[in-house]
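All protein chains but one are shown at their positions in the complex.
Then we have subunit A:
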């Protein structure tokens, strides 16, 4: 194999092994930053040794053994021998003599749990959602800081600093990298799901810039969701979130026109939906419901998305069912945004006046004051009710509020369709 080929192979193997490697080391050392450094050290050793001897049969166990050796050397050099370090050192000493096979067996038992522990720690509520997202993409997704920066439309130093600070916070909080059990688990899981959905949404509904979607982030979020579903298959909301992301992703190709403008759901060419993803999403939703999770917030949102996915034409959409699902969702996630969607659903199920009645109550909500979708929805209700002059004003206002160029063009187009503005 040519030198560049083997180097690429090693880097790919490392990319696959990195999350488990860091997970195992972090659990052992209770230090995320050190775990990451040791993993990088192990990569350097592999790059030096594998070209001559070939990629070992179990590269994961090999890399772990190399990282542990470096950890021991580091601890030996370390002058400050705190008690904690001595204990860990002793553990490592005993681990050192075990064969690769033993270690491999031990890894097989533990690896899922360790990785899950790392995910829970990277998504710990002591961190801000942005910090959690950056850390999760770095450690579990294996993305470089440059890639994360590009995904979040920010600078590389900003992301690098965010990650450094997050690791420091985790260290100071003395987190143990364990999988939370018992009463703590539900809240911590919600925090993990929130981060994965945040990553997904950053990709799906890019709020700034020219791109309406950055599909790579959606792919990454779905992958994280699948990893989580593989590690914690008994949690209904994990399947609910996965279902939601699969069904929403199925529309990625259909929701952006060739000129980059946004195509709203009723106008999308449904033949361009990814029906494989829809099938997987519906299957995941079935699992969530079978596990007793039909009323979880993600499962409910997935059920909503599924109503659209099942309709072969916009006319076939079961709007009364959607309106009913929103009625349930709003008791669970009381938010003006949910209420706004509920208004849209009621307008479709029971007429534009029903939608306007709900939307009018929302006009006062401070959170929605500069929220483009509210005037956009009101514009639509008014348009359908034949109140074109009022509709036009709402669309213009919505266009002035959106930060997305494609969406702005779409809204101005709808304003124009209301006919010319009345002369003042």
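Rule of thumb we're sticking to: contacts are C-beta pairs under 8 Å (C-beta built on N, C-alpha and C of every residue); 3 or more make two chains touch, one makes a residue touch a chain; residues count from 1.
As a working rule, contacts and distances are computed from a predicted model.
Trainee: Name the absent chain as its UniProt record does, using one of the following: "Electron transfer flavoprotein subunit alpha/FixB family protein", "YCII-related domain-containing protein", "Amino acid/amide ABC transporter membrane protein 2, HAAT family" or "Putative lipid carrier protein YhbT".
Mentor: This omitted chain is identified in its UniProt record as "YCII-related domain-containing protein".
Trainee: Which listed residue, A:231, A:322 or A:359, touches the chain dropped from view?
Mentor: The missing chain is touched by A:231.
Trainee: Using the touch definition up top, pick the residue from A:156, A:219 or A:390 that touches the left-out chain.
Mentor: A:219
Trainee: What residues on subunit A make contact with the chain left out of this view?
Mentor: Residues touching the hidden chain, for subunit A, are 8-9, 12-13, 15-16, 111-112, 115, 215, 219, 222-227, 229-231, 252-253, 258, 276, 280.
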